[in-house]
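Coming up: subunit A.
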Amino acid sequence: MTMQTRDTLHEGIVMYGGSPKILLAGAGLLLAVLAPYALYPVFLMKVLCFALFACAFNLLIGFAGLLSFGHAAFFGGAAYIAAHVVKVWGWAPEFGLIAATAVAGLMGLVFGLIAIRRQGIYFAMITLALSQMVFFLALQLPFTHGEDGIQGVPRGTLFGLFDLGQPLTMYYTVLAIFVAGFALIWRTVHSPFGQVLKAIRENEPRAVSLGYRTDRYKLVAFVLSASLAGLAGGTKALVFQLASLTDVTWQMSGEVVLMTLLGGMGTLFGPVVGAGLVVTLESYLASTSLPVPVVIGCIFVVCVLLFRRGIVGELLHRLPGKGNR
Partner candidate 1 sequence: MPDGMNTKTAMLEIADLYGFYGESHVLHGVSLEVRQGEVVTLLGRNGAGKTSTMRAIMGIMGKRTGSIRFQGTELIGMAQHRIPRLGIGYVPEERGIFSSLSVDENLTLPPVVKEGGMTVPQIHELFPNLRGRGSTQGTRLSGGEQQMLAIARILRTGATLILLDEPTEGLAPVIIEQIGVAVRALKQRGFTIVLVEQNFRFAATIADRHYVMEEGHVVDMIPNDQLHANMDKLHTYLGV
Partner candidate 2 sequence: QSAAYSDGKIKIGILTDLSGQLSDSTGQGSITAAQMAVEDFGGAVNGTPVELIFADHQNKADVGASTARRWYDVDQVDAIMDVPNSAVALAVQQITKEKDRVAIFSSPASSDLTGKACTPNGIHWTYDTYALAHVTGEAVVASGFDSWYFLTSDYAFGHALERDTGAVVESQKGKVVGSVRMPANNADFSSFLLQAQASPAKVVALATAGADTQNAIKQAAEFGLGQSGKNIVALLLAISEVHALGLPATQGIMLTTPFYWDMDDQTRAFSKRFFEKRKAMPTFYQAGVYGAVSHYLKAIKATGTDAAPTVMKTMKETPVNDFMTKNGTVREDGRVLRDMYLFQVKTPAESKSPWDYYKLVRSVPADRAFRPLSESDCPLVKKM
């Protein structure tokens, strides 16, 4: 990214992603490229899928101020779509992912059209209600195979070139998808559109009086977020070769809130950190006799009471200089 030198006035005024953040992102990327040699790839892929999911969710809550309590519908719904078209229709994985993303985006459009005009808790509740309907469909429609889910989804060959059956190939594919999704979110946040979104979050009636049709902006943000959540869900279906009900439950919607909250709402890197932590914790706790929900619950409570900014948010806050916004 080119950063022209600006006069001092501009420097003071424009709170724009400076080079430290780019450096940080670069370091993170390098780590991610090297990670599979140190850590178990399936675990890393799971982290990446959830990280993308959480980032997509964060685009809505952190930058548009909308709490969706039904994002699992996009994540899990897209997983079913990807699994079905790849397994049953025999599509190539890239088309599977496109289909998953598109369907999630479409669902987002429908949800959005219904919910977007409501605010705060009402918005959360409508999205929750709609996602419960999606859960119901996932349980009832024949192609989802009820509680058994779609199993044994072949990973296939990406672009007819890369055999995703190879763990490393799959890993780098997932990494690429994540980076692309993350870059899109980054760009969105720092775009003219992102500016309007922030303005709407800050004071919606004022934005209306400036001539912005705020509903449409929120709708675009919602569809974008849903599509990316869908991309994450579709990718997860390929990684685990299955799609199951777990991913469409309302508890999953709660989990993505936890990840985002833990990492830091409204920060770009927060959800990534949060997702990493939650996934690590869940897989660590699985083989202890500690009750998983109690531990997760405690983290939730501690976060809300003591670290409302989340880990990354807290760090940024302590750091000298401006915040992330």
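Convention: a contact is a pair of C-beta atoms (placed from the backbone, for glycine too) under 8 Å apart; a residue touches a chain by one contact, two chains touch by 3 or more; residues count from 1.
Basis for inclusion: all candidates are chains of the complex that A comes from, given by their letters.
Note that the coordinates shown come from a computational prediction; the quantities given were computed from them, not determined experimentally.
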In-complex contact partner of subunit A, selected from candidates 1 or 2: 2
In the complex, subunit A residues that touch candidate 2: 40, 42-43, 46, 139-140, 145-149, 151-152, 236, 240-242, 244-247, 282-283, 285-287, 289, 291-293
